[in-house]
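Note that this complex is displayed minus one protein chain, with the remaining chains in position.
We call the chains A, B and C, going by the order they appear; numbering starts again at 1 in every chain.
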Amino acid sequence: MEHKAAIVLAMFGTTVESALKGLLNIHAKMTVRFPAIPVRIAFTSNIIRRRWQKRAADPAYLHAHPDIPVEILGVRTVLAVIADLQDQGYDSIVLQPTHIAMGEEYLDLGTYVDSLLRMGTVKKTKYKPFHKIALGRPALGTYGPIHPYADDITAAAKALAADAEMARAARAALVYMGHGNEHFPSAGSYVELARRMRTLHPDVLTLIGNVEGFPSLDDVIGELQRSEAKRVLLKPFMVVAGDHSVKDMAGPEEDSWKSVLEQEGFEVHAVERGLGEIDDFANIFVRNAAEAAADAGIFLK
Amino acid sequence: MEHKAAIVLAMFGTTVESALKGLLNIHAKMTVRFPAIPVRIAFTSNIIRRRWQKRAADPAYLHAHPDIPVEILGVRTVLAVIADLQDQGYDSIVLQPTHIAMGEEYLDLGTYVDSLLRMGTVKKTKYKPFHKIALGRPALGTYGPIHPYADDITAAAKALAADAEMARAARAALVYMGHGNEHFPSAGSYVELARRMRTLHPDVLTLIGNVEGFPSLDDVIGELQRSEAKRVLLKPFMVVAGDHSVKDMAGPEEDSWKSVLEQEGFEVHAVERGLGEIDDFANIFVRNAAEAAADAGIFLK
Amino acid sequence: MEHKAAIVLAMFGTTVESALKGLLNIHAKMTVRFPAIPVRIAFTSNIIRRRWQKRAADPAYLHAHPDIPVEILGVRTVLAVIADLQDQGYDSIVLQPTHIAMGEEYLDLGTYVDSLLRMGTVKKTKYKPFHKIALGRPALGTYGPIHPYADDITAAAKALAADAEMARAARAALVYMGHGNEHFPSAGSYVELARRMRTLHPDVLTLIGNVEGFPSLDDVIGELQRSEAKRVLLKPFMVVAGDHSVKDMAGPEEDSWKSVLEQEGFEVHAVERGLGEIDDFANIFVRNAAEAAADAGIFLK
Partner (left out) sequence: MEHKAAIVLAMFGTTVESALKGLLNIHAKMTVRFPAIPVRIAFTSNIIRRRWQKRAADPAYLHAHPDIPVEILGVRTVLAVIADLQDQGYDSIVLQPTHIAMGEEYLDLGTYVDSLLRMGTVKKTKYKPFHKIALGRPALGTYGPIHPYADDITAAAKALAADAEMARAARAALVYMGHGNEHFPSAGSYVELARRMRTLHPDVLTLIGNVEGFPSLDDVIGELQRSEAKRVLLKPFMVVAGDHSVKDMAGPEEDSWKSVLEQEGFEVHAVERGLGEIDDFANIFVRNAAEAAADAGIFLK
């Protein structure tokens, strides 16, 4: 029996039109690497997906935004995208999240994969809806013995060399705003990434703070104050430069990171560009999908 | 959080246009009973589904068959139908097979339900794609303490009273052709159904043979010969009067049941009418869906 | 890494001392076939196990019953026996039920096997408590494409040739009392076994009735009355000749099968001997364990 493979990109999603290019760039890189394989986009956020459903049904919006691709206007859940593929005869799926770090969302996707593979197992093999499903790891890696997460963090740090170079040229500290979370102790990956940046670029002070959880902006400010930094290059450590970048990081409100850092006396230059827009970083997800497929024995010809 | 419910009918499917009415009648009965709830059709047979996909893309076929409903022309897998519903915001699903007996296909559907309910359980509750999924039992019941299968068999026998009446009027034995199978010892339900018919209608000899597995046509002939029957009313014990009815049961070939029975000296009257076309029988699936929903706490307002 | 294999016999159990030989014979046959492999006994019935726990702690009972083997006095749950083996370094388990037919208990054991194999899968392979677990099928087979259940039924019928011979010699009908159940439509296996017996021994009327569910004693009596039988050879169709044999089948109460059949005018000869005491039948479980091990790739050297 012949098996047909497809790739599904599981993205949190964004409603900010200008931020889509971070996501679409990952999609484009994946398509360039696997031109014969369907690459589909799914959004995991129910709220964001419903927003796009409304926009897709709103002629005024469509008229005003002629450039939004149909993959976004008709974006669906991870399950719906995978089920569509199954209905069309694809039984081998590579599910690649565009998440930064291993956390609850990644573990949740793992329950999807496990569940889909358990379907139809009474009659075995022939009637299983899926032959193989592989789950690619997030940008900063995950647990497991095959791909040491520390290597993934080093590779991610290398993909960000241009950021360090920009900070160095401006004699600025490089401060990333990550998302982080209150419910999963994922801070290790972020902190280790910052440390690895400093190993690679010892003359640039690189720090990461998170919107939620540890380390906080206060932690970052404390480190900056203990250093000799005067200037700060501020960038999102998120795949897209969406709401968090526009408002929380670089917005004019007095509690945005830019405002707070300026109030603390630093000269701040904010760059609203998602990590997905950086080709080397986008290609991390391509590598992860390729390796997950190889580990699972899925042939992405 | 408000929950939205939908019903999915999991049918093996058929490619015989005239047989569709057995399936569509079940769909109609379900819709009448639950007018405010979406009732969707899925076909589990990959071969049959692909056949309909080809027909749906064939203008000549569409022109020649203007009456095929769009639910059949665009029929999808169980997973695709359920995932569509989830994408549209339905988180409570009643999955009702139109199977006759509990067998491998029913157990397979059970693995679907279990799997779908395990998705998204890391983050619990809020991010689970499904709130509740209930699996309705087949027409002849299933294992478990809540709905004794013997009661289901009795109810099915009562729904077939018109068949017994027709046989009585013709002074014929009533012989059903079931599907049966070689891989699952499901014969008990069939044999018990026939026995129950004889309890309800002691003056009509009712027998069931299966296309696959036990009891065979030979078993049926043996019983007929031990009786005083001269005439046979032959009917399918399948939801649709599809390929098996047209060819294996009533076809002109010399190995059809009709031909074989005639060769054995019986006068045979074959009625090609699927059980789904009998309203009382179709309503068994409606009852089973309603009870599965009630057992699971799904509100089908 | 070297793997160590063991066999676990999952028995419902019995509290009737004389009935133990049906179980111990199966254990003995398994040990003879696999002399280098530990063969352990587990009882699934909580009530029976607790009874043995009390007896094992009762000096008077032990004094009065010096022949009860320690495997029975210290009998444990299926999970406890398997976990003990794991604690002792056995990572490959063949779980062989001594059930007659595929029913809820067998499906339940399937959930044990599935569950045990899912343990420890985060760290993969090395830290999984079990390498392989195989579930042997019941005497009358189970669903699935590898071992057609009809073949198992034929093999079981052949193992009972001596019963047919005894009935033939006495010009008696052979009536088995099976357990059956109200919650699982397993009657097919029983009915088909009886039919197969009649194919193999056309001159002996063989019937099976069940304590619970279909076919009932009434069904059996109806068939006997439609035949010319005057005498009945009555035997349990259960692994042990336990409570059901002693009381319900052959007891002096007027509602025992023997009494009822006698009241109906039949001459009844009851033989209280469990199927497990019949070597050919006991060896069915040995064959099933061997085949389950082979199918799973467990080496029972």
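One rule holds in what follows: a residue touches a chain if its C-beta (ideal position, glycine included) is under 8 Å from a C-beta of that chain, and two chains touch if they have at least 3 such contacts.
Predicted model only: the values in this text are computed from it and were never measured.
Across C:Asp67, C:Asp87, C:Asp203 or C:Glu228, the residue that sits in touch with the chain not pictured is C:Asp87.
Considering the full assembly, C:Leu107 is the residue among C:Ala28, C:Leu73, C:Leu107 or C:Ala296 that touches the omitted chain. Checked against the full complex, the one of A:His3, A:Lys158 or A:Arg195 touching the unshown chain is A:Arg195.
Looking at subunit C, the residues touching the absent chain are 49-50, 76-77, 79-80, 82-84, 86-87, 89, 104-105, 107-108, 110-112, 114-116, 118-123, 127, 129. Within the complete assembly, residues 101-104, 107, 140-145, 148-150, 182-192, 195, 213-215, 219 of subunit A touch the chain that is not shown.
Going forward, only the chains that are shown with their structure count from here on.
Listed by label, the chains that touch subunit A and also subunit C are B.
The two sequence copies subunit A and subunit B touch through a face in which the numbers common to both exceed half of the numbers used overall.
A rotation of 180° superposes the C-alpha trace of subunit B on that of subunit C, rounded to the nearest 5. With centres defined as mean CA coordinates, subunit C is found 56 Å away from subunit A.
Each chain gets a centre from the mean of its Cα atoms; for subunit B and subunit C, those two points are 33 Å apart. The distance from the centre of subunit A to the centre of subunit B, with each centre set as the mean of the Cα atoms, comes to 46 Å. Across the assembly, subunit A contributes 122-123 as residues in contact with two or more other chains.
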